[in-house]
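Other chains of the complex are left out, but the ones given are in their true place.
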Amino acid sequence: MAVEVKKQTQFTMVQALRSALFEEMERDENVVCLGEDIGPRGGVFLVTEGLIDRFGKDRVIDTPLAEAGIIGAALGMALRGLKPVAEIQFIDFLYPGFDNLVSEVAKMRYRSAGQFGASMVVRSPYGGGVRGGGYHSQSPEAYYVATPGLKVVVPSNPYDAKGLLISSIRDPDPVVFMEPKKIYRAVKSELPEGPYEVPLGKAAVSRAGKHVSVITFGAMVPVAWEAADKMKADGVEVEVVDMRTLQPYDTDAIMQTVAKTGHVVVLQEAPRIGGYGGEIAAFVAEQAIEYIEGPIMRVAGHDTPFPYALEKAYMPTSDRVCRAIKKTLNF
Amino acid sequence: MEIKPFTGKTIKCIEYDGKPAVDLTSLGIGPERYFEMYRWLVFTRAVDDRGYILVRQGRAGFYAQTAGQEASQVGSALPLQPQDWMYGDHRSQGSQLVKGLSTAEWFAHILGKSLDPTAGRSMPGHIGRNSLHIVPPSSTVGNQITEAVGTAMAQRIKKTDEVTICYFGDGATSEGDFHVGMNFAAVYGSPCILFCQNNQYAISVRLEEQTHTKTIAEKAHAYGMDGYLVDGNDVLAVYAVTKHCVDRARRGDGPALIEAYTYRYGPHSSADDDTRYRPKGELEMWRRERDPVTRFRNFLESQKLWDADKEAELLAEIKAQVAAAMEEAEKSPVPEPLSVFDHVYEKLTPHLEWERKELAAEMAAGAQG
């Protein structure tokens, strides 16, 4: 099976992720991958395609069907000096290993008072828009953000995907790395040759603007852009902030954009109640209230489980974002 | 024919060529029941073939074929009674149809139409029907095993004469919930049949990589439960073993684990590419030599109960029935967008009411603008 990462300049997100894994495994023999169907099958989204041919069964480990085993074993490996990159087939299926992640992975450093770290990555596709129904579409970042000890990273484009994954693998702390499957193959980007890092904890101004800030991440970044394009017709310049790392998050970037625009819309796919958008809104309402000139709007998935046939009625649209922008601007 | 757990041999009633492998009189069933079985085998295959076309047409987001596993599903569902409960998985439509599921509703489910009793809420393969005691399968592999055991616990506590059957695959036995469910079932002596369709693959992972035992059935040892290994492509054997376990459970003699050794013909699902992991020739061998439908027809023919005319008549009848069901499904409307808020809770919460109004306003604006 030919590995399609070399000598290539245009990369989809899947290819970018694959090349990050490939190069990190070349660089450091302690990096191993484990997960369901990641071997000859190459993972159900083919992110790990070809890895087993290059690195063998000891470093590309097809596991039994048990997420508790994947996450638990990854931690045990990390403690013994490997750098595991665990794949959870869909993040909706992480829950059988939820205890291992939130009770053990997240807290090992703290409860050992720094003696043992858990340098590992849990990669998993998340999000809707692929006709996947309730269990192949969810965006559960709120759970992981609410768990001290974990870092949560979500790329929105191939360049960031590769750089953030490399940074995550090299990071001394455990990272939940959520991959927006809807845009796995949506665009191709030019990537530099060889490994590079995109720093964790730093947001990006994905698009500059001055009237209103849309703060978002992952597969919602293109939706924010779409809304920004639409608002331009009305003379409204939208700034799109891509959080990239949800936890620990970039408070400076939020302060700067809010100071600039005075109007905030937070945008997420997940249900509104208890979601990550609430964290951003609450942060702004506590730390930056003096800049605020209108309601802090939240655009989100509905407060329902994720539906199948009615997916379109569920997912946040650019029109919904535009309505929210108008509401806060016309306050 | 004696049915015993843990014999180390696969329980079988008919040979691959259709010849009886044991004395079948002790099964106590006659031609009418045989015809019923055969009809269900053929019907399940026909419904499955028709369903898969919908995916190829791009009209469904996902589909897990059941072809190859018909004997496991039909044979294990036939011994059930209306009061019994069924938990399936993503690959148990055959059992659900035998339990009474309407074919039109099944197609409507694949298409995400209103006629689907679950109203298009889930991807294909997750249908349920309260009146038939069919619980909608979950997507998370294995997590309904504990539920099924809970239902069986309730059946015992309420002193009913019901049993519960729970279907899952070989891969599911690696999940913690399999263990927890088996243990609860055994500790409380619940009337639960834990039915494993071992089709030898969990997506691409073969049983040898999934676990270090040769069979699934022997895992029952760890729970003080009986474990039966049956040829899952032999509808009579599956029927006999399941009936044995259902009867025992109904009598109050507790749960059982059944492993039906079988094989799937399709890729794992419509999203899979099975050429990446299947050894060459394996699929062809199973199709050619072990097909559960052909095998049972060979049996019927060897017993002089079946011939080409009967076959043609049956196929024509089933073809018409499938077509009619599909037509009914097609006619059904797609669910109304605002219904997306229904059934999160029994009543709409204030938040959901507000979101519903917002969506209605958006839709109105969209219709205008």
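Chains: A and B, in written order; residue numbering restarts at 1 for each.
The criterion applied here is as follows: a residue touches a chain if its C-beta (ideal position, glycine included) is under 8 Å from a C-beta of that chain, and two chains touch if they have at least 3 such contacts.
The structure presented is a predicted model; accordingly, all values stated were derived computationally and were not measured.
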item	value
Subunit counts for every protein chain kind in the full complex	A x2, B x2
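Operating definition for what follows: only the chains that are shown with their structure count from here on.
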item	value
Centre distance in Å when chain A and chain B are each reduced to the mean of their C-alpha atoms	36
Chain B to chain A touching residues, read off their complex	61-62, 112-113, 119-123, 126, 138-143, 171-172, 174-177, 202-205, 209-211, 271-272, 276-277, 334-335, 337-341, 344, 349, 351-352, 355, 359, 362, 365-366
Chain B partner contacts - residues on chain A that touch it in the complex	36-37, 39-42, 44, 62, 64-66, 68-69, 92-93, 95-96, 130-136, 272-273, 302-305, 307-310, 312-314, 319-320, 323
